[in-house]
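Only one protein chain is missing from this complex, and each of the others stays in its spot.
Labels run A and B following the written order; every chain starts at residue 1.
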Amino acid sequence: MNQSDNWWENACESAWPLRFVDINLRSIGQVMFQDKPLSGLFFFVAIGWGSYAADAPEVAIGGLLALIVATLTALWLRVDTAALNAGLYGFNAYLVGIALTTFLALSPLLWVYVVLGGAFSVVATLAMTNLMKTWGIAALTAPFVLITWLLLLSSNAFSALPTDALPLSSLIEPIAPEAANPLQLIDFLEGMVSSISQVFVKGNGIAALLILIGLAIGSIAAAGYALVAALISVIVAHLLGAESQIITAGLVGFNPILTAIAVGTVFNRPGLRCALLTLLATVLTVLVQGAMVVALKPFAIPTLTASFVLVTWLFLLAKPDLAED
Amino acid sequence: MNQSDNWWENACESAWPLRFVDINLRSIGQVMFQDKPLSGLFFFVAIGWGSYAADAPEVAIGGLLALIVATLTALWLRVDTAALNAGLYGFNAYLVGIALTTFLALSPLLWVYVVLGGAFSVVATLAMTNLMKTWGIAALTAPFVLITWLLLLSSNAFSALPTDALPLSSLIEPIAPEAANPLQLIDFLEGMVSSISQVFVKGNGIAALLILIGLAIGSIAAAGYALVAALISVIVAHLLGAESQIITAGLVGFNPILTAIAVGTVFNRPGLRCALLTLLATVLTVLVQGAMVVALKPFAIPTLTASFVLVTWLFLLAKPDLAED
Partner (left out) sequence: MNQSDNWWENACESAWPLRFVDINLRSIGQVMFQDKPLSGLFFFVAIGWGSYAADAPEVAIGGLLALIVATLTALWLRVDTAALNAGLYGFNAYLVGIALTTFLALSPLLWVYVVLGGAFSVVATLAMTNLMKTWGIAALTAPFVLITWLLLLSSNAFSALPTDALPLSSLIEPIAPEAANPLQLIDFLEGMVSSISQVFVKGNGIAALLILIGLAIGSIAAAGYALVAALISVIVAHLLGAESQIITAGLVGFNPILTAIAVGTVFNRPGLRCALLTLLATVLTVLVQGAMVVALKPFAIPTLTASFVLVTWLFLLAKPDLAED
């Protein structure tokens, strides 16, 4: 802990409103595994910028509202203080708030959904944490995926929640070959950059830069994993003939980025084996992301971070047998 | 245990046919968590009346047949006697029998399905009980949901099992706003009443009254939870703009009723916190029920009690961390 951390930590100790801010910033940082308020602050500003630039301020507001509701709910439920202070009860809520305001149209009941989603995410986080600790692994963003899928699906049943921003339900069709245009170097760069900001459900260059800085503040290694994974994802997806527009929009790369950081950090002994395992997990996430996009077409909901969760769980579940590495 | 219980228990001890009747009545009672033969008797009469009134006596017969098969199967498999006597191996079978005869057309093989469903439900109950006891929680009606879904789906593959009563498979479409008509006070009442009887897959006023009496005999608190949850579900669904016809048919409320009784009974210390947690679980079940209805459209199967199971499992899994309440 360096000096500035020390100063902030002391301030938080002595004033509960600062502690409350600290918890919420760390929660935002935990979306990318960083238990650092400054990382969270950069991510928060990135989302703010991204949603302002997209003329959708409701997204930044929705994320913040769900997060605050979640933190208050967690305090009310008297959850484990160490985990709460590390931001582990807020990052799913933050993503729920961002996703609901991105994929549902603005309406009065949308905000009720955001509040309910924030509270629900704490229950789901507690539940899935207890479930997964049987195998010594974390719930990751599974609570976010579960709750957002349920709430987005339910919006089709309720006329007070217009669903204009969701895709249409359709049967599965193989991609048309002409959708996979050759990419220029600039397209690869755009894809990499967008992939980083799509972790927070937005494609925006400045947001991506801010996120990368926040990540580097938390961990240089994590920022490195993110960049390399973004590059690999874009290349692999293009070689496989994925739709060019999806690649450049960053919709292939955000899950592999999360996988690379998670797996790379867990299998963290230097050496060829860990590097290869992380590479394998990253490449597989590109394929699984493709599978999820296809499988969800009839349900008209986005994949969110489901492919990251699935692949990372598999690698973490397999880990005890790889421990001698 | 009061005097009449004592008399019946002594009679069961001394005559095995009465014990067999007792087990089956308790099984029916356990559909709504009541380990009381008299509650089961009221529920049984309610279903009998409901299926007679709907000119569908096969439903009452199907439930009874599956239940008896399950009890015999459980005896044959020498399951734990205490759990058997408490009706824990029969309530899933009873629901399987009711649902199969409700959603499949009458045919000779339907009865084979009911018998197989009854036997299968015992295996599934044993399996899921062992699975979930890792986290100290019950299987609830998950075996009923799993087996009924599988058997209903399979009927599309077999021409000897006509499927006329199942919905048509379709893609997902948002509800048309005009489907959410304003409800009159009488509609709210109808929705509440139907919600109670839909727990047993039937909408019928007299059946609902009998169920409520049976529930109150078992537990006044449970009857109270049921009534309040029915009211809340109907109101929440209407505020969200759910289809009016679905609300008045009780198809929104039966899952939240089960959630309220289950969660309300588990988080059973008096006080604001427990009341609020139960309220949150009840409201979330309304949303999750909406999500399930939508998600199952392509599969052409009903939600059954899946939303109750999912939400209640999440709250029960989260519970260890809420234990200090």
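We take it that a residue touches a chain if its C-beta (ideal position, glycine included) is under 8 Å from a C-beta of that chain, and two chains touch if they have at least 3 such contacts.
Everything numeric here is computed off the predicted structure, so don't read it as measured data.
Engineer: Have a look at B:L18, B:L75, B:L109 or B:I213 and name the one touching the chain we're not showing.
Structural biologist: B:L109
Engineer: So which of A:I175, A:L189, A:I235 or A:A249 would be touching the chain we can't see?
Structural biologist: The one listed residue touching the chain not shown is A:I175.
Engineer: Determine which one of B:A127, B:L189, B:I206 or B:L276 touches the chain that has been left out.
Structural biologist: Of all options in B:A127, B:L189, B:I206 or B:L276, contact with the hidden chain holds for B:A127.
Engineer: Can you list where subunit B touches the absent chain?
Structural biologist: Looking at subunit B, the ones touching the missing chain are residues 76-80, 109, 116, 119-120, 123-124, 126-128, 130-131, 134, 149-163, 169-171, 298-300.
Engineer: Since one chain isn't shown, list which residues of subunit A touch it in the complete complex.
Structural biologist: 134-135, 171-177, 179-180, 237, 239-243, 273, 280, 283-284, 287-288, 290-295, 298, 313-318, 320-322, 324-325
Rule of thumb we're sticking to: only the chains that are shown with their structure count from here on.
Engineer: In whole angstrom, how far does the Cα centroid of subunit A sit from the Cα centroid of subunit B?
Structural biologist: Inter-chain centre distance comes to 36 Å.
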